[in-house]
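To start, I am sharing the structure in question, which I have written as structure tokens.
Only one protein chain is missing; all other protein chains are in place.
Read from first to last, the chains carry the letters A, B and C; within each, the first residue is number 1.
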Amino acid sequence: MIKGLTRAGIGNVGDFQNFVKLASQYGFAAVDAAGSELEALIADKGQEGASGWLKEQGVQVGTIGLAPEWRSTEEQFRSGLIRLTQDAAAAAALGCTTCCTYVLPSTDYNAAHFMALATRRMRICAQILGAYGIRLGLEFVGPHHLRTAWKHPFIWDLDSTLDWIEAIGEPNVGLLFDAYHWYTNEHTLEDIYKLKASQIVHVHINDAADLPIPEVLDNARVYPGEGVIDLGGFLGALKQIGYQGVISQEILTREPSDEPAEVLLKRSQDGFNKVYSLAGLN
Amino acid sequence: MIKGLTRAGIGNVGDFQNFVKLASQYGFAAVDAAGSELEALIADKGQEGASGWLKEQGVQVGTIGLAPEWRSTEEQFRSGLIRLTQDAAAAAALGCTTCCTYVLPSTDYNAAHFMALATRRMRICAQILGAYGIRLGLEFVGPHHLRTAWKHPFIWDLDSTLDWIEAIGEPNVGLLFDAYHWYTNEHTLEDIYKLKASQIVHVHINDAADLPIPEVLDNARVYPGEGVIDLGGFLGALKQIGYQGVISQEILTREPSDEPAEVLLKRSQDGFNKVYSLAGLN
Amino acid sequence: MIKGLTRAGIGNVGDFQNFVKLASQYGFAAVDAAGSELEALIADKGQEGASGWLKEQGVQVGTIGLAPEWRSTEEQFRSGLIRLTQDAAAAAALGCTTCCTYVLPSTDYNAAHFMALATRRMRICAQILGAYGIRLGLEFVGPHHLRTAWKHPFIWDLDSTLDWIEAIGEPNVGLLFDAYHWYTNEHTLEDIYKLKASQIVHVHINDAADLPIPEVLDNARVYPGEGVIDLGGFLGALKQIGYQGVISQEILTREPSDEPAEVLLKRSQDGFNKVYSLAGLN
Partner (left out) sequence: MIKGLTRAGIGNVGDFQNFVKLASQYGFAAVDAAGSELEALIADKGQEGASGWLKEQGVQVGTIGLAPEWRSTEEQFRSGLIRLTQDAAAAAALGCTTCCTYVLPSTDYNAAHFMALATRRMRICAQILGAYGIRLGLEFVGPHHLRTAWKHPFIWDLDSTLDWIEAIGEPNVGLLFDAYHWYTNEHTLEDIYKLKASQIVHVHINDAADLPIPEVLDNARVYPGEGVIDLGGFLGALKQIGYQGVISQEILTREPSDEPAEVLLKRSQDGFNKVYSLAGLN
């Protein structure tokens, strides 16, 4: 399983090329990106140049974010589809085969109606991505406070998300599986064993402070190995079911850290080493 | 547009064959049926015999009900699929090309999750029906008291239902459009003009007592022309957009009437004549 | 039914704005366009300006062509998807709700494999277009010489195309129905009566010289009313099933005419008048 980074939790790493270089330097082999960052890289180096440069750095693109705003009006959604198509083309050109988005656990809309809208919108996105050989990962979001942050409950756990994926009905849709949301849902290793690797599009790891689970906040994440989540078990279970993709760290916090990127990158790699070792991964 | 009947509001008309005969006698050219009634008719008369007998009576099958219980557990849903396939085969054999179900406006389930489940289930039903050239009609249910009869709001109006139909994504899914639900949603003639005839799978008419709309109960329906719904406008608008299918009466009431079927059938036909005439239909 | 024009058969009408003006001047209310022409118009006048200008001219966009090259390699197909998304956005902005492509009746590829590829590609296009409320019309191509112009037979008639549309399985896919292909397939008025208006996305008319049907060439079309096709019957049948969309002329010829556009436009309108009158259309 490939060690990856998002920008969350590593301080200011500058532009995309600098981000990639630092990731590489600190032992990471993947970075999550915005599609527009990939387009900029291609604009700068040409497609082959960009592809070659990533290879030189030993860094692949872990995933791109889903550009269209699918949680708002139809007009907003539509207005992101050209961007999505461009992002998909850029991602495919650089060998990235996944695109992800997160799902908020409550909504101010009528929840049933919004689910219908979201299902159609996800199917359209999945079809566009599928044309480029890219899979779409949906991230359920577990922290309890978000389940009542908006008026009506939406979905936040593994099983509901799998049911939604079936409702979307496209072969290239699966999970962005984040340890933090697995933990805040009190899901188990058994829940992971029941999955097939092919259902998992992308993985995030984070750790949580030692608090009662209902009090764990979405933006109070800590570095892998510094909290109480059984990340060794989590990663070991993913390994056991055959997942071989990217594991990206995404430390969402209320305030960005003011420590230098180098310190935070080292801390991140140390965290990965610790939990990989617990999982029997090298 | 073809005058049709359901069993609701016409007293005890006995078995299916008797229902058809009485419908025919009182000037109706269609009856809504259960798939099992069609199978029984075919078992009794053979397929050609059944088909010929319906033609002799001048009565077609308006629609069949959707057999699988899609509002409950997965097991319950699955256990109805063999029946659905049998119903579809029987309906197709007798020239019936529609199958309908109603959608309750609230639910005890998490509404978003239930919408995901229901979307997948409807797609499966639509595929099975589509194999037999049958369309699936979804009936939104407008009365206000049902919107809070269960824990969470689901969907109850035209636009949400059209959005759901798009989420299901199958070409053979459309509306069962009931005047009572159009009225209790305070939808307008303009709303009908915006539809295409091809979006309407089946139509029900009923009338409503003169009460404030939020107090109109689902099971307090009256005969066409005996209430305050603008059924002339409703039917005229359907005619204008080119709808040529069946218009079935469905008078849901708290208690069944104790008047003889013959009286109620005549009253129904009188009601149809009145509102058809208002709509400029002969 | 709205009288429309393609550029085929009307000489050199210059750029898009001139084309629209001439169409308007000669009594046509629709023109078929390339998506890029719509984008150019919007770039020139702004979205509201473009929309208003078309209204002033009394001309709507009949349909746009499907940009992605779906008959070649996967790379070629993919490379057209950004354009398709842009075209769809422009078309939607100007109120155009259809996009069309034609289907060659033979192929150098393995026909079954190509049908599988084409089915997937059409589904992707239909999804993208559907996001913008646009339907996709597939035009079967009847002339006999094209059935053997490439190595393997593909599809060329109405029923096969309807079956393909069902295989694609998207609600927004239907027919571009061209009188020339109806004629060269020896389809009948009965074949039209069996259709629903909702299955027809767009219509082309052309006429054919008085030759044995197997000798009628695709690029030897003549003006409506100047040949032997029963265009009165064709249009009357479309009217009868409730088609209310655009009827565009598309006179494909081996050599472009060297007559002035004004002469050809008048000849076209005369042809429309003649066949509309035969169909009882004003």
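The rule we apply is simple: a residue touches a chain if its C-beta (ideal position, glycine included) is under 8 Å from a C-beta of that chain, and two chains touch if they have at least 3 such contacts.
This is a predicted model, so every value here is computed, not measured.
Asker: One chain isn't shown here. Among C:Ile2, C:Ala29 or C:Met115, which residue touches it?
Answerer: In the full complex, the listed residue that touches the missing chain is C:Met115.
Asker: For the chain left out of this view, which of C:Gly11, C:Gly27, C:Gly133 or C:Gly169 touches it?
Answerer: Answering carefully, the residue with contact to the hidden chain is C:Gly169.
Asker: Which of these, C:Leu5, C:Leu22, C:Cys125 or C:Ile155, touches the one chain of the complex that we don't see?
Answerer: Hidden-chain contact among the options goes to C:Ile155.
Asker: For the chain that's not shown, point to the residue among B:Gln127, B:Gln244 or B:Ser277 touching it.
Answerer: Answering carefully, the residue with contact to the hidden chain is B:Gln127.
Asker: By the contact definition given up top, give the residues of subunit C that touch the hidden chain.
Answerer: Looking at subunit C, the ones touching the missing chain are residues 107, 110-117, 119-120, 123, 152-155, 160, 163-164, 166-167, 169.
Asker: Take the complete complex as the reference. Which residues in subunit A touch the chain that isn't displayed?
Answerer: Counting only subunit A, the missing chain is touched by 166, 169-171, 196-198, 242.
Asker: Contact with the hidden chain only, please: which subunit B residues?
Answerer: 77-78, 81-82, 84-86, 89, 92, 123-124, 127-128, 130-132
Operating definition for what follows: only the chains that are shown with their structure count from here on.
Asker: What's the rotation angle, in degrees and to the nearest 5, for a C-alpha fit of subunit B onto subunit C?
Answerer: In short, 180 degrees.
Asker: So what's the Cα centroid distance for subunit A and subunit C, whole Å?
Answerer: The mean C-alpha positions of subunit A and subunit C differ by 44 Å.
Asker: Out of subunit A, which residues touch more than one other chain, so two or more?
Answerer: In subunit A, the residues touching two or more other chains are 123.
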